[in-house]
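Here's a structure for you.
What you see is the complex with one protein chain gone and the rest in place.
== chain A ==
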Amino acid sequence: MNILFDERLDGALPSVDREALIAHLQATLPQLTLLHREEDLRPFECDGLSAYRVLPMLVALPETLEQIASLLETCHAWGVPVVTRGAGTGLSGGALPLEKGLLLVMSRFSRILEVDPEARIARVQPGVRNLAISEAAAPYGLYYAPDPSSQIACSIGGNVAENAGGVHCLKYGLTVHNVLAVDILTLEGEHITLGSEALDTPGFDLLALFTGSEGMLGVITEITVKLLPKPEVAKVLMASFDDVEKAGKAVGDIIAAGIIPGGLEMMDKLAIQAAEDFVKAGYPVDAKAILLCELDGVEADVHTDCETVRDVFEAAGATDIRLARDDAERATFWAGRKAAFPAVGRMAPDYYCMDGTIPRRELPHVLKSIAELSATHGLRVANVFHAGDGNMHPLILFDANAPGELALAEEVGGKILELCVEVGGSITGEHGVGREKINQMCAQFNPDEITVFHAVKAAFDPRGLLNPGKNIPTLARCAEFGAMHVHQGQLPHPELPRF
């Protein structure tokens, strides 16, 4: 099933007189940057999920809240779908434009409004880059904890919309744990603050509801994040294993020892090789798996924990254990992991990055099944894994120019996600559903659950104009997906002839 918007399955979109809308917006918002010529729209045709491209009807780059409110009011009145975009680095197509929709680009809201070291907060506009917050807080010994791999480029508004993660989630949480408040504009142009610098607010926890809602409920216009004191010290251990299962067991053993590492990452053989070829991090290329374990905190505790983790690795049968001697070597150990995606990208013309989560105990079984899928479909899969919190990133290697390979990669990807659901996990840990996993939502949730999601949506956007087609599938789409769906090798209605 093609994932591009399909009115038959995703619902009819209003058709608007494009020229009349342009004229109206130019007349009512003369200062607004409004792009409408094809060559100007082209750069916005995709986000980080670049295999899928759609030219938006219009692109607006507002600079003031009044412009956004006025734009939303117009879109609401005219029935124009609105897709909000941050930095466009999202990996699930959450900001994939619509032919009949306006793309609302928040990149000009890029000011850090306040860093308050006493309050340990930063108040920022949504277009501020994730890393820029930590850079602004660094002089005070503070930082913003969530660190998605794209943190150099991704925007905090997008992070909130996707509930972004990173490599330190097990200990420091996701975006939802690190945001204190957001200002939003509703589709009807109303301004609301959700959450506060105080640690709770009266009424429903709409801040939690909006975090990760993928631009479906409102437009985020300002964010207050929590800043944390930088840990006094951080150390990294790298352990090599001749067997993936042993590495998986070592992860559980660390937790069982009462240690919550700052980061705990696993890479398999293909990922190790790719990273080593790319950045020369000193990884053992003959290992079947490596674990990177970062321990951070107060010096005395970190020292004790390093000893404990070393003992755990030895007992788990690690073939080699190395403690980064200094910060330089620690950075080198991490460089390989952080560059794992582009490194794997050098091994094939294209790769498709998955984002399923599983209970950690299922790791050996899931890795074995992925290897089988890889073999039967003839596509290589490298595995990079936030081992501490069960978030897998299988990278499926393919060549989009080879006929049928994209479809094959999508098929393998879909099966991996369904496998994650089967073992009690989720189709997405941190990248979001977006457009990419819209069909797999039907595997994770039943029609009644999907109906509840639509009810939530209706409370904020009854006409379905905010980011239509993303995050929550229609029941019609799920019905079709269910009919096509092969569950554990069994087609529904196997008695029917198929050609």
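Here are some notes:
What we mean here is this: a residue touches a chain if its C-beta (ideal position, glycine included) is under 8 Å from a C-beta of that chain, and two chains touch if they have at least 3 such contacts; residues count from 1.
The criterion applied here is as follows: contacts and distances are computed from a predicted model.
The protein name that UniProt records for the chain not on display, among "Ribose transport system ATP-binding protein", "Carbohydrate ABC transporter permease", "Glycolate oxidase subunit GlcE" or "Carbamoyl phosphate synthase large chain", is "Glycolate oxidase subunit GlcE". Summary of contacts with the chain left out: across A:Met57, A:Cys75 or A:Val433, the touching residue is A:Val433. Remark: the omitted chain is touched by one listed residue; of A:Arg42, A:Arg120, A:Lys288 or A:Lys415 this is A:Arg120.
For the chain missing from the display, the contacting residue among A:Gly173, A:Gly282 or A:Pro364 is A:Gly173, taking the whole complex into account. Touching the omitted chain from chain A are residues 117-120, 140-142, 162-163, 165, 169-170, 173-174, 176-177, 186, 190-192, 196-206, 208-209, 211-213, 216, 228-232, 252, 255-256, 258-260, 297-301, 303-305, 357-361, 386, 388-391, 424-433, 437, 441, 444-446, 448-449, 452-453, 455-460, 471-472.
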